[in-house]
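Read through the structure below, which is laid out as structure tokens, and then see the notes.
Of the protein chains in this complex, one is absent; all others appear in place.
Just so it is clear, A, B and C label the chains in written order, and each chain counts residues from 1 on its own.
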Amino acid sequence: MMDLIIDIALNALYVLLAVAYGLLLLGIARKINARVHNRVGPPVYQNFIDVGKLLAKKTNIRHNWIFDLAPLFGLAGALLTLLYIPMGGYRLLSGDGDLILLLYIMVIPSLGMALGSGASANPNAGVGVMRALTLMLAYEMPFLLTLLSLMIFYNTTSLSVLLCKQQGFRWAIFVLPLSALAADMALQGMMMKKPFDIPIAPHEIGSGPMVEFGGKYLGMLMLFGAAFAVVETSLFVDLFLGGGVILNPSQYGIIAYMVNYFVWMLLVLVVWVIAVFINAVFPRFRIEQAFKFYWKWPTVIAALGLAQAYVMSVILGVVP
Amino acid sequence: MDLQTLFGIFIVLPVLGAFLSYSLGKRASIVATAFSAVPLIFTYLRMGDWSQYTFTALGINMSFELNPLNWFFILMTSLTSFSALLFSISSVKERQNGFASLMLFAVAGANGVLLARDFLSLFVFWEIMSWSIFLLVMRASGESARIYMIFGAISAYFILFGIGIVYHYTGSFLYSAVGGVPAYAWKYLLPIFIVGFGVKMAMMPLHIWAPHAYSSEQSFVAYLSGGLSKLGAYGIFLTFYSFATVGVLAGFGTFRTVTIPGYALALVGAFTAFIGTMLAIFQDDLRKLLAYSSIAQLGYVLVGFGLGTPLAVGGALFHAFNHALFKAVLFLGSAAVIYRTGEYRISELGGIAYRMPFTFMAVLISIFALAGIPITSGFISKWMIYEAAISLKFVIVTPLMLIASVGAFLYSFRILYGVFLGQLHRRHEHIKELPPHMLAAMYILIVPMMVFAVAPGLIFDWINSILVYYGMNGLTYTTFSYQSSVGGANMLVFFVAFMAAFMVAMGLFMMKKARTVDQYDNYLGGEVRTDVELHAAHNFYKPLREVWEPLLKYSTERFYTRVARFFAGGFEEIKKVYTGNPQDYAAYAAMAFIVFFLIGWWLL
Amino acid sequence: MNAEDWKKIQRMMSKRSLWMVHFCTGCGAVEMPPVMTSRYDMERFGMGPMATPRQADILLITGYLAVKTLKRVVRVYEQMQDPKYVIAFGSCTMNGGMYWDSYNTVKRVDKYIPVDLYIAGCMPRPEAIMDAFLKLMKMIEEGKADGWKRYKEHYEEYRRNQMRVFRRWDE
Partner (left out) sequence: MNTQVLLENLGIRCERLKVKGNTVPRYMCHVDSESIESIIEKLKSAGFKHFVALTCVDWIKDGEFELLYHLFSYESREDVFLSVRIPRDAPIMKTLRHLFPQIETYEREIHEMFGVEFEGNDRLGEFILEDWDDMPPMRKDFDTEEYAKRKYYSVPLVDEGDGK
């Protein structure tokens, strides 16, 4: 019983820290963006203030009960997704659900947001969601191929097993560099950073799906965005960079967890900053250009990565 | 249970009901619902009461059986037929015209097909079912019915041809005698049966009847897509794992532990899933969208049957079950929308959810199941098929399936946004929620989806008994969790975590109150309430369509049309053979004799 | 922690995170890019442009308002969520500016919606705009920027003034 309570408390702590870290990441992104533009930029804690302000707004509007599903499913789905992602070697619930489950859980918040924004009856929202879904079909092609190459190479679909097999710097990025490259390209679209931010283009379609959300609705969606910044970068870190596990917890105990957590934070930051720098200097693709791009180069690279994994695993019989 | 009860409940009773309800006019569906409820309840109660009966009639050995497999399929079909008939009480009231009796004939046919253990009764009941479908489709459109008839005939001929081959080698119509067919004959027999049953399942090159037939009366289509298309899956399962056993299939060679026919079937299934999904994305007709989605979803079932590991076959059976439920609900939802608005084009609808919230809820949950969101059981069956393919390290089948499931989000959102969300048109402002019995028809099907999502172990018990009955290994599972060789998931943990996360979100959400505003109080650059309809559902995936345009011009339907035109032209040529000159006829006869002689000589 | 402290924290947060929706009429919009970009950089105060009024805190009116535009401005203002602030920009919004005798230009915006802050000048320099933003922040901290409260309290009067120039509202 005591173990269970400690377990739940630890999970909650990790999720809370992840959301906070996500907000910090968003702040860092704004700061970097500003520096690239030769500006001073907001303080890094700016997004905490923004969320606080939005949640403290005096009035909020809603259109109907389906509109409420957006923040509810958005935040609940984001927290749930965080629970299934190992952070710094701590597996949370990822032992009880594998990558396929994670992939489908990751859809829940976006689906809730699509429902809510669709219910606002604003045509911009419909167009925005259409673009987001088309973009999703685009980037999922290379991303699923890279996932498959990992699953085939490591012969597992479980993230926690994947982490175990990558321990001791046997990171997948060294073994399957092509897949890692394709996954990073897909990540850019998954995070809707430029050049793939057409679904939320503020000047064309009034920030797309978010057009009608304000106050606490927008605040909760911002928390969802923060959580997903961590989810997506952390997914890449867990898949290709060994999840930041450099010390074996069974050997070093609690110190290992803390060190691993900091390494994980560092790696997440590195992946995030790469995406942010690309974001800072690019204009945006139109949606059909984005689609063509994703089904061309990243898919070819990912297919090559898959071929490599296939040859190594099935024909050469390499067991990692 | 004896043969009389079995026969009486599953076949005679629906036929009786059919005759009775034909004389009742408007109230026919009520009686028909009652008659279809009896087999459903009976099926559920008779779980585990397996028995087999063989008897001789007119000098032919005939056999019927209730076993875990056909029990499972009867449960599916009678669930969907019951709810379709319950729904049709109001929806086809004025246009009854034999609807309910034809439905009951189809039920009787389907039950007969499922219970039969000999080819003769299989074929007879198959034809009863097929003709009832033909007549039901004909009610809506003669053209659709003709297209269905052509494919139905192809299916029937192939099955008949297969039966002929089996009879040739064994001299018996019983399933149990199929083992006598020599291994080399399976080269012909297997494709023949797969095509024969695959037509009913709308397998990829044979799918084009489906979008036409599925555009007819929607409450019937709920049964056609949910229930009757599963007979194709049933037939393919029988062909693979009952008629041709694993030994026979392995005789064709294996590709990484999967038999070559199985691998081919999996490939066909994966392409069916992929292409069906891509076509569904671009449909503006709600019924056609669901039809293509149906084709795509049954592709997953084919993949599962093809891969042949216990996990894959179990997943395929589970997916067939899920598909029966969620596709029936979706078609009933479509029927509901058509019943209330008379409109089936997605771009002309919109905002129906604000007027029909319970219908929307049912459709939403079944769309979760369709897209594989883990809140419903639709996820688990897809998961099983994926894991099976991944653990076999298949690199063509798996990505096709995975990307098809991403495509499923696209078309399901097209339904959700185009029909149920977005702007409510002025002309639809008056519509009302469905009457309770129609909602009940939908929610009956929702309940199992939710229950099996939390506790998949309940349905794995049934699936396991099927797998064990056909000599396969069982699945690894507990009541709440399930495992493959490469991964696993625990649904109870998932649901508890989901609830906890939802509570946190709810707590944050409840801190502030929100004011409800009108749908026209929307930010449009300061404009409000004009007469322009602002529902952005017309040509929804236009950018994607533009990208796909070069590929979309290759259509199977156009190919068939061209073939048909070619043959029509060809027959014109053949007509010229009849010259009217006796000497020509004599020459033909001589030529034919020589040809037959040569063929016969080569054969012998 | 009592209610007053909460209010203080709330004001603190809304002061440091002001999102605005620009209602760019007239020539004033051209002064905004320097304010946003590297020379003056308003984002260092947490301010940023927003796409829709639902998300925004400040309504920035950057020029003269014709009757037709005023109707849209009022609608946009009413779609914003409390607390909300209005900054009117340039002399056109104060007294009509060079359109003082035009038959369809509104001369005093504060008769129709509560303006928290006017920026004088034709055009005001970016320095003036930055000064106004800082002043608004100070007013928010002191609780003086209460235009949204006044609009609620005196809704009837504001609506009467608006209906002096509009004939219809909901079309």
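Following the convention adopted for this analysis, a contact is a pair of C-beta atoms (placed from the backbone, for glycine too) under 8 Å apart; a residue touches a chain by one contact, two chains touch by 3 or more.
Computed from a predicted structure; not experimentally measured.
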Q. Of the chains you can see, which ones touch the chain that is left out?
A. C
(Q) Can you say which of C:I9, C:V30 or C:V67 touches the chain missing from this structure? (A) C:V67
Q. Which one touches the absent chain: C:P34, C:P49, C:G96 or C:G121?
A. C:G96
**Q.** On subunit C, residues whose C-beta touches the chain left out of the figure
**A.** 67-68, 71, 94-96, 100-108, 111, 161, 164-168
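Operating definition for what follows: only the chains that are shown with their structure count from here on.
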Q. Just how far, in Å, is the C-alpha centre of subunit C from the one of subunit B?
A. 59
Q. Which subunit B residues reach two or more other chains?
A. 521, 523
Q.
Touching at least two other chains at once: which residues of subunit A meet that condition?
A. 57, 59-61, 206, 211-212, 215
Q: Flag every residue of subunit C that touches subunit B in the complex, lowest number first.
A: 52-54, 71-73, 75-76, 79, 170-171
Q) Where on subunit B is subunit C touching in the complex? A) 521, 523, 525-529
(Q) Quick check: in the complex, which residue numbers of subunit B touch subunit A? (A) 256, 351, 353-354, 357, 360, 364, 371-375, 379, 383, 386-387, 390-391, 393, 395, 398-399, 402-403, 406-407, 409-410, 413, 416-417, 421-424, 481, 484, 486-490, 493-494, 497-498, 501-502, 504-506, 508-509, 511-517, 519-524, 534-537, 540-541, 543-544, 546-547
